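With one protein chain withheld, the remaining protein chains of the complex are depicted in position.
Going by the order they are written in, the chains are A, B, C and D; count residues from 1 in each one.
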Amino acid sequence: MTTTAPLPVEPAADRQGAQAPASPWRSAWRRLRRRPIALVGLGIILFFVLTALLAPVLTAISGFGPTDTDKHAIDPYLGGLPRGTLGGVSARHWLGVEPMLGHDVFARLLYGAQISLLVAFSAALLITVVGVTLGVVAGYFGGRIDSVISRFMDVMMSFPSLIFMIALLSVVKNANRVVLLIVVMSLFTWPYIARVIRGQTISLKHREYVEAARASGTGSARILLTEILPNLSSTVIVYITLAIPGLIGSEAGLTYLGVGVRPPTPSWGQMITDSAVYYKVDPMFFALPCTCLFLVVLAFTLLGDALRDALDPKGGLG
Amino acid sequence: SSSKSNDTSADNGKGITTAGDGIIGGTPVRGGTLHILSNQDFSQLDPTRNWVEPEMDFGLRTLYRTLTTFKAAPGATGLEIVPDLATDLGTPSDGAKTWTFHLKDGLKYEDGSPIVADDIKYNVERSFSSELPGGPDYAKQYLNAPAGYAGPLKGQRLGPEAIEVPDAKTIIFHLKRAVAEFGYTVTLPTFAPVPIAKEAGAGYSNHPFSSGPYKIDTYDRGKQLVLVRNTNWDPASDPVRKAYPDKIVVDQTLGSAGIADRLIADQGDDKDAIMYSDLTPAKVPDVITNPDVKSRLVSDNSNCTAMLNMDNSKAPFDNQKLRLAVEYAIDKEAFQSSVGGPALADIATTYLPPELTGGTSVDHFKIPVSGDLDKAKQLMAEAGLSGGLNTEITVSTGAKQQAEAIQASLKKININVTIDAVDPSVANSIIGDKNKQTGLAIVGWCPDYPSGATFLPMLFDSRIITDTGNQGNKSRFKDASVDAEMDRIATLSDVKAANDAWLALDSKIMDAAPAVPLTWQKKPLLVGSNIAGAFAHPVWSAEIDYATIGLKSVK
Amino acid sequence: MTLLEVRDLAVEFNTAEGLVQAVKGVDFSVGRGRTLGLVGESGSGKSVTSLAVMGLHRGARVTGSVKFEGTELIGAPDEDVRKLRGRRIAMIFQDALTALHPYFTIGDQIAEAHREHFGSSYRESWARAVEALGEVGIPEPARRAGEHPHQFSGGMRQRAMIALALSCEPELIIADEPTTALDVTVQAQVLDLLMKLKDERGLGIIMITHDLGVIARVADEVLVMYGGAAVEQASADTLFSAPRHPYTRGLLDSLPRLDAPEGEALRAIPGSPPSLLSPPAGCAFHPRCAVYAADPQDACVAARPPLRLIDAAHRSACVHQEVTA
Amino acid sequence: MTTSTGPEPLLTVRDLGMTFPAPRQGMRRTAGIKAVDGVSFDVRPGETLGLVGESGCGKSTTGRMLVRLLDPTAGQVDFQGNDITRLSQRALRPLRSKMQIIFQDPFASLNPRQPVRQIISAPLRAQGLAAGEIGREVRELIQLVGLAPEHLDRYPHQFSGGQAQRIGIARALATRPALVVADEPVSALDVSIQAQIVGLMERLQRELGVAYVFIAHDLAVVKHLSHRVAVMYLGRIVEIGEKAEVYANPAHPYTKALLSAVPLPDPAAERARERIVLLGDPPSPANPPSGCTFHPRCPKAQEICRSEPPLLTIAGPGQRQVACHFPES
Partner (left out) sequence: MTAFLLRRLLAIAGTLLVICAVTFTIFYLLPTDPALQFCGKDCTPDRVELVRKQMGLDAPMIVQFGRYVLAVFAGRTMGTGQYAVHCGFPCFGYSFQSGRPVWDLMMDRFPASLSLAIGAAVIWLLIGLSAGVLSALRKNSWVDRTLMVGTIGVAAVPVYFTAMILLYVVVTVLGLIPYPRYVNFTDSPVGWAQNLLLPWITLALATAAMYARMTRSSVIETLAEPYVRTARAKGLPERRVVTKHGLRPALTAVVTMLGMDLGGLLAGAVITESLFGLPGVGKLFADSLNKADQPVVMGITLLAAFFIVTSNLVVDIVYAWIDPRARLS
């Protein structure tokens, strides 16, 4: 019979050759689009991003800017509580006012979204990029590289960040506060995700398919990128989504320490912190920013879950 | 009490200040345990070093007695002094440059040993020691002590040219200059007895040896202090301290918000509890909107003046017209809201608090409470600054809203204020540094005892200004005639004449407008439903007087 | 009653590209003390079939009937099936490394099943695990039991899988290529063990393998699969001596032989395996079938030819019954 | 056929050894496991060396060391004149495309998160090929191993064992390497596809001069594909020589036993045949027997076998070497 002639290649088998090769991201996106829950998440995020961007327009309509005070809207004899029901909701103040100074809650939520979302998103991104990069590198290469990075993480984690930030203030008083916030927050937060990633990388690097990639001459950078990282994607997604509330909270904390945005610039984190003590007497003030934050985190989680499923070729099925 | 705080231009009609005659709960019964909920450790209980409220009040009323002391009563009566360890209010001689006090008979420490005059001298000497800083420095200012005297810890005692102790019961102070109100000065804890044998250096604060009605049972710093009765204290010798509870427990581990919530909830042991440091403004609505809780609120003028400080030494605030413009522009009503509204503050109309102006407040400029923008703009024009200017304000982080209120007011006359909110621990360092000081800052001052001498010189004497670490005169206000007038008043031996002179000087400084008086803070304190005899003492920044507090009933 | 009775089993996967029909209507049965050999092309659905019998498919549509001692397993409550699994029906998975948990010791993984089904103590179950490892020829089983899969060689992992399957003394064992990583001496040892259990305890075996030598040694009956369907069923002897289906013949022709003359090339069935997404119409083998090429019949492309009886113990799914006879 | 006067060896292995750190036994630390011990051989370009031996004898470990996936604890491996055991991973990379490995466990060596297309193209990409070229190559490769382009966008878990194995083969052959270490590459394949793959390997060898180290248990396939055969037992090579010689006249008792145990694809013949049954327990590399490690199971064992480890010495024609005190002649 055949004497090792060229192997027969069936022409019919080529019929799919014309179809463009789908990259894993593209096919993930295709799978993502099919999930209504992901679209809900995306919708919520877009909504908040849009309202934040349109804040100047919307407040022009509502009539109150974020730093305008309205002492007539509050009752000084009640410790500055908003006059009227539901935290002072009225035609003048659509979502009521803040106690004490009578800032318009609607305007502050919109402008607060600008700061909070910008800071939280950028910091989350920066943290993830730095943390994942260093974590993966430390875990994959091990040895001296790991020692150096890990000790650096140890130092950053146990860094006296609080006093550092107080000290920082006197050095960089006039720095761009938003940039400062993002940098400072990222500086002390990245080791968290980095260590988690490092731990998982240590597990992953012993997988045979990583060895296979190495054996096929793939460079370390590419191995990290194509063999290790995709397996870490769900960890990263979970981290990013849940980092958001933490970051919005730390923005408030840093602002409280004086390192953040200068008052009276509003942010959700500050509003939540300020309002927490009013939870009983002015629940509206507390509920509004919390709800906004909750919705954003929920949206991210929904999106993240859907993305996780979409990126997992097994779709999470056994 | 209501009598003095009613006539500020802000109306207190809603009766936020302590109800009734100012005493909550009537007369206490003897016995039981009083709980004091605090958010921090005492910074000092060492009488030599105890100079902040409410520690001074606490120490003086429970642990140590002084030569004289203030009456335990609300309102003006509380401003009167009575003999405590001493038999009288002191005998001045040599034109009030020498003061003689005699001790009562049978005074004893917690271990039963006798209290002698030399122990008081010893404590006064301690206030010179750099190892034991932080206490009232009146002894150092007034006493005729040798320059460079560094306290008794290394064995050096003061000679008779400063303090004489002719016998165990007599003590004679020799002063550098006449001090008419020295009888008030000796109410300070510097003039309590400390036995040499119990000296423990910086560690004395952990167990001050009691001469008062209570003694320390246990003191776990930052956690809990337990006081029990000092059985060697003789009530008959003490005209003010009633010492109703058997035991006082100070819990120092809670946060202020937690304390407020617990006292509002008023459950279990918390019924027998009072709060040690102020109710935070954000909790005020919680209290005021609930009549039951509100009836347990002690809130009185603390006689501390909050001021908008301007740096008079630098442009632009070296311009008196601009400073005046600021004075007219500030919406004090809005500022008052930012510190909690009338419940927490009265609007200040001059520097001297009512306590120092005979109980009634003085309104120097008669500006409407929400400011006079026309006048302010006119003054801006006169200052040549109608185009406006930019400046910064330094506040500690907790005072963010106050800064925002100032910012909003000044914006209306084109002064753009940038807010620097900094950690409380660094705020003073920044404001006190010539180079770092911002144009504006919010500062405050409280008198130590009812005398202008403990107030205006600290705020406006140009000779105490230092380049860094500047603690008094933060507006860096320099006026030689003001300095001279202060020196003159200090020598007056007639208290009444001195008070009038301080008032006049106050007006003079107001015209120069180095700072804008904003509010006279109140001290809002919540007590449990089983607390009796709680009132705000006018001398100790309206803290609750620990001399007479107790429980309504004992289980 | 037959131990296992499979009727019209079909398995479908819903994939991004479309519906994959991995198994289409397979019938077979295994009696006590009998061995069914399952051979066929790589990708023809042997593993999928065995997983379906075990009820271990997730995210696949399984239809048909699987009866174990008369009890229907498909659609049965999971808890009931679970109690059978491991205890009465055991499976040896094809890919031993991925099928063993990388984080637990071999001994633990074996002992665990024993504890679950016999309620034995930790110590007892461990002893049983060590014993099972020894039975399959792992040297120093007591020490090796404390090692993790990555410390085992490929063949040792495979033997660990076998030990795991045997440890609970099941009545039916589905062995999916259990000896691919074993050298011939160890393989012989393992097969002997299986044969001994089969004879002594009446163990029923489904032996999936590509090694026709193994089939020749152990199988009583053989089922040949191609493209998700059974194409021929016969006793082992008949299959080797008188194969009827063109695929089976091709397969036997491809066998490398030790006694083959030097330099002779191995023969492969020309063409490539059928796509499961869009399978060829009719007989899945017809595009590669020499018989069809010589004598194209409409029946070959019209519908999938069913297994047809040739004699009592021999069935084939070829249209050209006469030609291939 | 290759002889000692053939071309320069492509791969020279000298005294290769691998000792795995031993797991702790309680508090006590046992000596390491000598999985591979003093293995030496050459492979010339275009040659196939069959590596057979008992399960667990160290074949895969040797294979991994040949491509430096494991750092040997002893010995050296020269590939195209480079001692790859001493090269840094970076310096090794350019050599990688010339030496590839097919893994024994097909699934474990495929990244579950990558579609087949990406898996197969990895070595090509590492070689720096253009995207379009890669696409074409990959489509060709997948068909060469008997799969269809429709499989390219599927993920490993959607394949059968044999299909997964072929993906690994396609990946290893992608770069047209000079050396392929094939660790049981065809064990999961039916004989028809096996024939196809073996044909492919042979063709590549003929056309491109690929050398194989072919690890397998199927002695028939080994016989078909190899030029020389090495038999390993407990980490050592016990016999190595020309295929024809070894199969025809096995010199080592273990080789003999191995050949006698091959199952025959014929039930009748199978029932009739006689096998040499190895006695005793299989040995453990952690605790190897003294002297000749095979002696406890050897039908011919003598006193000397218990004490003296035999050296690998030339015995018989064609450079055949055997490590036995009493080789068959």
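A few remarks follow.
The rule we apply is simple: contacts are C-beta pairs under 8 Å (C-beta built on N, C-alpha and C of every residue); 3 or more make two chains touch, one makes a residue touch a chain.
Note that the structure is predicted; figures quoted are calculated from it, not measured.
For the options A:Ile228, A:Ile272 or A:Ala310, the residue in contact with the chain missing from this view is A:Ile272. Check B:Thr27, B:Ser93, B:Thr231 or B:Gln267 against the missing chain and you find that the one touching it is B:Gln267. Even with one chain removed from view, chain C keeps its contact list with that chain: residues 51, 54, 56, 58, 78-79, 82-87, 90-91, 93, 95, 98-105, 109, 112-113, 116-117, 148, 150, 164, 168. Counting over the whole complex, chain A has residues 37, 142, 147, 150-151, 153-155, 157-160, 162-164, 166-167, 170-171, 191-192, 195-196, 198-200, 202-203, 206, 234-235, 237-239, 241-242, 245-246, 249, 272-273, 276-277, 279, 286, 290, 293-294, 297-298, 301, 305, 308-309, 312, 314, 316-318 touching the chain that is not drawn.
Hidden from this view is one chain, which touches chain B at 39-41, 43, 49, 51-52, 130-131, 133-135, 137, 150, 153-155, 199-203, 205-206, 220-224, 251-255, 257-258, 261-262, 265, 267-270, 424-426, 428-430, 432-433, 436, 458, 464, 466, 469, 471-472.
Keep in mind that, in the parts below, only the chains that are shown with their structure count from here on.
Distance between chain B and chain C, defined via averaged C-alpha coordinates, is recorded as 91 Å.
With centres taken as mean Cα positions, chain D sits 26 Å from chain C.
Distance between chain centres (mean CA atoms), chain A to chain D: 50 Å.
Contacts with at least two other chains are made by no residue of chain B. In chain A, 2, 4, 9-10, 13, 27, 208 are the positions where the chain touches two or more neighbouring chains simultaneously. Of all residues in chain A, those touching chain B in their complex are 67-69, 71, 74-81, 99-102, 166, 169-170, 173, 255-258, 262-264, 274, 277-278, 280-282. Taken together, the chain D residues at the contact with chain C in this complex read 20, 23, 25, 52-61, 104-108, 143, 146-148, 150, 153-154, 158-166, 183-184, 187-196, 198-199, 202, 217-221, 223-224, 244, 247, 257-259, 261-270, 275, 277-278, 281-284, 286-287. Listing the residues of chain C that touch chain D in their complex gives 13, 15-17, 20, 39-48, 94-98, 137-140, 143-144, 146-147, 151-156, 158-159, 176-177, 180-188, 191, 210-217, 236-237, 240-241, 250-252, 254-258, 260, 262, 265-269, 272-273, 275, 277.
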